[in-house]
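Every protein chain of the complex appears in place save one, which is left out.
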Amino acid sequence: MKLTRRRFLQGTGATIGATSLAALGFAPERVLAQTREFKLAHTRETRNTCTYCSVGCGLLMYSLGDGSRNARSRIFHIEGDPDHPVNRGTLCPKGASLVDFVNSPDRLVTPEYRAPGADAWKPVTWEFALDRIARRMKDDRDANLVERNGQGVTVNRWPTFGVLAASASSNETGYLTHKVFRSMGVVAIDNQARV
Amino acid sequence: MTNHWTDIKNADVVMVMGGNPAEAHPCGFKWVTEAKANNHARLIVVDPRFTRTAAVADLFVQIRPGTDIAFLSGVMNYLLSNDHVQREYVAAYTNAPFVVREQYAFDDGLFSGYDEGARSYDKASWAYELGPDGFAQVDPTLRHPRCVYQLLKRHVSRYTPEVVSRITGADPARFRQVCELVASTAAPDRVMTSLYALGWTQHTVGAQNIRAMAMIQLLLGNMGMPGGGVNALRGHSNIQGLTDLGVLSDLLPGYLTVPKETEPDWKRYVEVRALKPLRPGQMSYWQNYGKFFVSLQKAWWGDAATRENGFAYDYLPKLDRLYDILAVFELMHQGRVHGYVCQGFNPLASAPNRAKVTEALSKLEFLVVIDPLRTETSEFWKNAGPSNPVDPSRIRTEVFRLPSTCFAEEDGSLTNSSRWLQWHYKGAEPPGEARGDLGIVAGIFQRVRALYQKEGGKLPDPILKLTWPYLDPASPSPEEVAREYNGRALADLPDKANPGKTLAKRGDQLTTFGLLQDDGSTASGCWIYCGSYTDQNLMARRDPADPSGLGLAPGWAWAWPVNRRILYNVASTDPAGKPWDPRRPLVRWSGEQWVGADVPDYKPDVPPSAGMRPFILNPEGVGRLFGADKLVDGPFPEHYEPFESPLSADPLHRRPAARNNPAARIFPDDRAALGSPDEFPYAATTYRLTEHFHFWTKHARIPAVLQPEQFVEIGEALAREKGIRDGDRVRVRSRRGQLEAKALVTKRIQPLQVAGRVVHTVGVPIHWGFIGLTRPGYLANALTPVVGDANVQTPEFKAFLVNVEKV
Amino acid sequence: MEGTLPPERRGFATDRPPDAIRRYSEAERLTHWAVALLYVALFASGLALFHPFFFWISALFGSPTTMRILHPFLGVSLAVLFFAYASRLWRDNLLLPSDRIWLRRMPGYMNGKDETPVEGKYNAGQKLMYWSMIAFVAGLLLTGLVIWRPYLAPSFGMTARRTAGLLHAVFGFVMFVGIGVHFYAAVWTRGSMRAMTRGWVTRTWARYHHPGWYRRMTGKVAE
Partner (left out) sequence: MALESLDVRRRSATETTSPSARSSVEVAKLIDVSRCIGCKACQAACMEWNDLRDRVGETRGTYQNPPDLSDQSWTLMRFREVELPGKGLAWIIVKDGCLHCADPGCLRACPAPGAVVQFSNGVVDFHEENCIGCGYCQAGCPFNIPRFGARDGKAYKCTLCSDRLAVGLEPACIKTCPTQCLSFGAKADMLRLAAGRVRELQGRGFEEARVYDPPGVSGTHVVYVLPHGDPALYGLPREAGISPLVTLWRSTFARGLGVVTMVSVLVAGFFHWMKVGPVDPDRRADRKEE
């Protein structure tokens, strides 16, 4: 809609008129019987899959902002995807409250480091954390990689390092995690499927 | 799941045992409701507790934790002794007619070949009698005394209703009702589905629990049928995906297995896995193992994987032992593990014997935690009063905590229990500096690789030569990775049927694993996912149409393998290729080829008269009532007491070695930490509540409101005995630790009469810990024992011993 | 005609004749009028809640919600003042046998006949008004407490709250009728208003309306 000056003035006038009438106690009846504004009108909708159990319910997520540069999106409402053949729009209590997981006060927001013996976290940069992790991994691998076993068979395993992967991460994450750590010779890889 | 969520609506009987779907999978359980409403289905629930699933059941039977095999064997005994089996199906589609070697024996709880010192079996005798042609011998009449049918009949004959009731505590009348209802589905037009979850897996006899049900389903002719099958209701959103991708100590993507050090080269490695058919005309699909393996190696190491170097076979580590989580924590506890990464995994809360886990983590040199949330594991070193009584100054572990995105802040695919790969989209920015897991893993890898490039070091090649074709090496996109695990042609693939034509051009995304080659001309990071991302992303499909009315929704997302929605679906037709139940036609032989609503699980142009059987992955071509050598603890399921049993005497066997699963591994210090019924008289089991998801939702406000505080469930009789009332604080102790919680006194756990004594059960919900928005609580794994299933080492969280007292 | 009257005889005359008799002390008058003002506020707010035709009255209290919050506090204040006041009057209000005669002849007085001489400070009508006001104020207080949100109502059962709500309205209604009579009587009997505003009555007034009391006050006691 194009907002002309005239229309703008009309609108403003009407608004002022309405508010002053209301202030005088002439609240229009309509206001008295109005429902709450529909909170999803014009919001951005994204399709996703529930992160909890393996039913894999379809989700509709609604976020702040329309994707413009100056708006930082944040999800404020999640409900079931009615098109999804399994959940057909329904969600369990956990799924119905996913927004509180996404926006949990216990979400981590910065890399942290705990030095040996320390009793508190220290916020660090990504550079520091990743560099130091890589350093420690390389040193341990170089020291402990078993290239051959007692019979001289090439075994190339790194038994002193392990990885627990997440069964709630995406296939892409799981695949890349597996690829990266197995290539280093890690044998102690597991995910929640084990427990 | 052999079938899928929506398919539950096709069932006539729903058997929930070893699971509590109303509570753990409510939106999947919807389809049970649909079956009840639209199919007049009956719901049976067998559980140690009257659960929320039981609340809507037609028939509920309470059993003692850890006695499922006794119950199921009793059902099998009923089916076999009253001839309530689908005879035609059993004869054609199971190994019932197969003759077993003469050396096979079973006596008082032990199968032939047991070595008590090694706690393991030599499985040589658990095999079929082979004829001179190399094929297994069969007796179609099922009368041969050593045929599987007769052996099974004999094996389960011990599980009379009296014995079942004596072991499980089940009410005999209700047990009988269950048997009758289950038996009703032996008719070809009646189907039962089995829904189970961790209530079966978290036992030292976990795999055999499931086998017992699979055998019942085979006897009833319910495998491959719409509304049938044995359905694992998996716990996490992508636990199926991570299993498919082999992110487990002994697996590679697509159920390929990590080489053992007894397999020195790739030829040998493939040979023992590419099994030849055991009956004439069978497909034995694993014969293609080499193609899947070579394609994986090409995906990972590209040009560095050549025929000459055995397709980089040596770049893969070789196993000398098991490295499952229980074994790794044992090694860590011994100080033999130095570095550990926990990516979205909270082992302090979810691995058994929390005290041992704390000690083990304290012995690490460094721990990396990648998670969206403040997990207990990441703060294992932080004192949190009685629920985490540690002294940080004595813990030398260096801990890194890296904030990751959650599902809502990333694109990607998840594989649900139905084996559907569903693509999802980013809806918001992550909080603060949080990064996606792909970027974090790439960040670590890029840095390690740079160090090897710069400094050299031990065995740098597998790292330096790992394919990394991503546009932004520091942050691979989900699409790139998905295209990689789908696979592509590395050369033009000639069509052998039409000379001169190609099946795929060099560089094309592959459409099916049927195209994979063992000559290095194809790459596929996970063969069973081949076809998920062709020239388009099939995982992102959103057509909910269900033309067959069976709930298949073939245009929604993409199911592995090859978009097949029901596994073994050709078993839903009789040996002439006609559906057993004409009301539920899934696939059929048209006279020229296999057609139907689902993708036939079969070679599409082989007529039924050719004798190829529908269980095409098995060398036998049929379903296994006799497990042969596939499991380590016996070809038939047998009831063994949990490692912590409330009974001081074995109710079934006289032989001490057969009291607990004789093939289950237990480390000496863990055995020493087992409790006895004198000190810890009550059976206990851990479980989830519907309001919470593991240890995540205690960080979310609404779930914290819905179930705010830790409690344990105690039956009214035991509570009376102990003077405990609703809402009192109680202490629950096991040999390994203790917790304090509120008491919830309930009629829903009744004392059971078992082997002449009364057994009380204590219910211990998990979900609470020392961080979160709920009231602070204790990690339930303070109580649980470190002993796992004999086959897959899943810990026995569902049956152990505790004592309870009022605080 | 009015103009010819001596100033002390005019309605609310402020000039006290030298022989006037004190009928109400300052404290009594202040309390009475405080109670009266509270009553007006309570009645007005109660009426707004009682019937939507009068809901507009709530605007006089700032907002309907403020009115709802104030009403019970005003009510308790009224009850406290009223009972403090009433507790000092009970002796004068004990009903005597002679009151019966007064009552029997009351319709006559209302039609202009002379009153039967009254023994005490108060006539039977006033006494009955006194006792009924005690009953109504107590009733309104007790029923009001039962429905007082958010403080007391939650600790009562729903039947108690419903009964109390109904009785509160009934008492309020009956009390209004009583107060109407009281007020009219005060206006109707000239000099009474002045008695409660200024505190004194003329000798004539006292002799006419309360001869017994007059005799006691002026010392001309027959006994």
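In this document, chain identifiers A, B and C correspond to the written order of the chains, with residue numbering beginning at 1 in each.
Methods note: contacts are C-beta pairs under 8 Å (C-beta built on N, C-alpha and C of every residue); 3 or more make two chains touch, one makes a residue touch a chain.
Predicted, not measured: the structure shown is a model, and the values here were computed from it.
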item	value
Among the chains presented, those that the missing one touches	A, B, C
Which residue of B:Pro26, B:Gly169, B:Gly290 or B:Gly412 touches the chain not shown here	B:Pro26
Identified contact with the non-displayed chain, of B:Gln86, B:Ser194 or B:Thr774	B:Thr774
On chain A, residues whose C-beta touches the chain left out of the figure	28-30, 32-39, 41, 77-80, 82, 87, 89-97, 99-100
Contacts of chain B with the absent chain, listed as residue ranges	22-23, 26-27, 29-30, 33-34, 37, 40, 50, 52-56, 58, 689-691, 701-711, 725-727, 742-748, 773-775
Where the unshown chain meets chain C, residue by residue	9, 48-53, 55, 58, 64-65, 67-69, 109-112, 147, 149-150, 153, 158-159, 161-163, 165-166, 169, 173, 176-177, 180-181, 184, 187-191, 202, 204-205, 207-209
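We adopt the following convention: only the chains that are shown with their structure count from here on.
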item	value
Pairwise touch network: line, ring, star, complete, or other	other
Label of the chain whose CA centroid is most distant from the centroid of chain A	C
Distance between the centres, which are taken as Cα means, of chain C and chain B, whole angstrom	85
Interchain centroid distance [CA atoms averaged], chain A/chain B, Å	27
Chain centre separation in whole Å, for chain C relative to chain A (CA means)	71
Chain B contact footprint on chain A (complex, rising order)	44, 46-59, 61, 63, 72-75, 78, 80, 83-88, 90-98, 100-102, 104-119, 121, 126, 129-138, 140-142, 144-145, 147, 149, 151, 153-195
